[in-house]
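A single protein chain has been omitted; all remaining protein chains appear in their positions.
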Amino acid sequence: MGTLTIGCFPGLVGNMTYDFTLKLAEAAADKGHKVNLWFSGNATGSIKGHQKHLKDYSTGEKYIKALIEKGVEICTCEACTVARGVQKTDGIEGVQWNAMHWYLAKIHSSDRVLQIGGE
Amino acid sequence: MGTLTIGCFPGLVGNMTYDFTLKLAEAAADKGHKVNLWFSGNATGSIKGHQKHLKDYSTGEKYIKALIEKGVEICTCEACTVARGVQKTDGIEGVQWNAMHWYLAKIHSSDRVLQIGGE
Amino acid sequence: MKLGIFVSDFKLTADTLDRIKAEKLGIILVENGVYHATTKENGKASSLLDKTSNLYALSEDIQIRGMKDSDVDKRVKVVNYGDVVDLIFNEYDKLAWL
Amino acid sequence: MKLGIFVSDFKLTADTLDRIKAEKLGIILVENGVYHATTKENGKASSLLDKTSNLYALSEDIQIRGMKDSDVDKRVKVVNYGDVVDLIFNEYDKLAWL
Amino acid sequence: MGDVKLAFIVQRPQYKGETSRLAITHAIAYQTVEIFLEDGETVTPKLCFVGEGVLGLQKGQNAMDLYGITSTESHMKNALLVDLDVLVCKEDLEKYGIPEDAMPNAEEMGADKTIQVVPFAEIQKAMDESKHVLFF
Partner (left out) sequence: MGDVKLAFIVQRPQYKGETSRLAITHAIAYQTVEIFLEDGETVTPKLCFVGEGVLGLQKGQNAMDLYGITSTESHMKNALLVDLDVLVCKEDLEKYGIPEDAMPNAEEMGADKTIQVVPFAEIQKAMDESKHVLFF
């Protein structure tokens, strides 16, 4: 079993790249791999709690909670997040808040890294 | 003097299209035109209050407040906004919340319409 | 129609500009669209500049990229945000953002 | 290096794929990248499919677009998310998302 | 002001960014705009798909099972059910080898309208005849 770190920058809702990221993380965790997920850029909006799950929109919240239960470590870029007006107390429980070096440190101990840019 | 309605879909922070939209709205209002601004998609994240203005990030909040004071009407797509976990009580004061027909109604009485898609 | 088109990228993914017809066509270069006015690719100016003689580039978006208004192709008029507002209301009746 | 490249768009704006060299190159088509496997433009299959024989397309992303696995070019192997995880860990040591 | 005609031009494929999908739902909203307008005032969008915008429209989409979201196909049917004119560029469908009969319809749900596969010239005409054009 290996360690996969994914950096995701594109945002939640409608941008299917975000959905891809969560599904890939889930599939890797289900196979017993250790998965770390770093959110930066627009993706940081997705750690806001109390997302209303309308049928027409993806939701990050349910998925993120399920991934954390599976042992996936998820961290949001604190600066990107507060710049969007989202405070730690508004965030989904279990999501870590840290700076960009968190991502680099996880990369240091990873077998595979997938950096997903885009927006 | 005329009426300009702008629909903005790309999100706040780092996407300079959002900055363009606010600056164009300001310039039109300063010339005495009536301006309506409709946020949908990622742009709806920008109506969240309490954005921390770090030097490395654009901020919507200060700008939005200034535009509202200039008489610009700003409305966010309610469904897009709550799907992102942002409630009305978290929003910047003075921003309207409504459905997509708000945009179409403003277009009905507009001389010019600029729909900015993108993300 | 009198159509004002905003171009915000250097590399365009849609071929809309090649197909659309307008009695009067204006191209307003903003964001990374300003490179069409400032930057030659392999020594050749952007073919966008051949599409109409009504060409504008946003000064703020040239300057933020470290370029000067003097770097702009002679066919393109440098404008500011206020000028863009006047173009919108006085020169074109429909607007498109590509 | 053994490089697995994820392609998520049909129209590509970067020419990275034309320049990069790898001892082993894999292309994993996801999101709108799956059109490279399913869709011919003017009757011609995507030139991306000529770049390597290690071609994969994500089944979920084919199906959500109303297409079937049988619409996929014979050179491309249809995979699911679990297969992509195995490709990542077993076949490639570096990964790129274009 | 009476009726205001609009041309919605979708030029990006479905299922990546959100804009091309929001174009459909924004057009559908024409149906409820009357609550903001005076008697006799209406807004009439034509929903047009060109270029890569014709990708992701075809029937048989399974978005709810696969990704938990409403499909574009379902939005297209709703657009037809509320009597929107939906125009898809014939040249672009041909370019990508997508047969006309791959376009969804909502006849079994009682829609009178069907998707109109038309030459680009018809879409140009829709733009010419509209008061405003909205590019998505």
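Note that the chains take the letters A, B, C, D and E in the order they are written out, and that residue 1 is the start of every chain.
The rule we apply is simple: contacts are C-beta pairs under 8 Å (C-beta built on N, C-alpha and C of every residue); 3 or more make two chains touch, one makes a residue touch a chain.
Everything numeric in this text was worked out from a predicted model, so none of it was measured.
Taking every chain of the complex into account, the chain not shown here touches A, B, C, D. Touching residues on chain B toward the chain that is not drawn are 13-17, 19, 55-59. Taking the complete complex into account, residues 1, 3, 13-16, 19-21, 94-98 of chain D touch the chain not shown. The chain not shown here touches chain C at positions 8-11, 31-32, 35, 39-43, 60-61, 63-68.
Keep in mind that, in the parts below, only the chains that are shown with their structure count from here on.
Chain pair with the highest count of contacting C-beta pairs: A-B.
Centres computed as Cα averages put chain A at a distance of 38 Å from chain C. Taking the mean of the C-alpha atoms as each chain's centre, chain C and chain E sit 28 Å apart.
Centre-to-centre separation between chain B and chain C, using Cα means, comes to 24 Å. Listed for chain D are residues 8, 11, 31, 60-61, each touching two or more other chains.
Chain contacts: chain E has residues 12, 15-19, 22, 25, 52, 67, 132, 135 touching two or more partner chains. Applying the touch definition to all chain combinations yields A-B, A-D, A-E, B-C, B-E, C-D, C-E, D-E.
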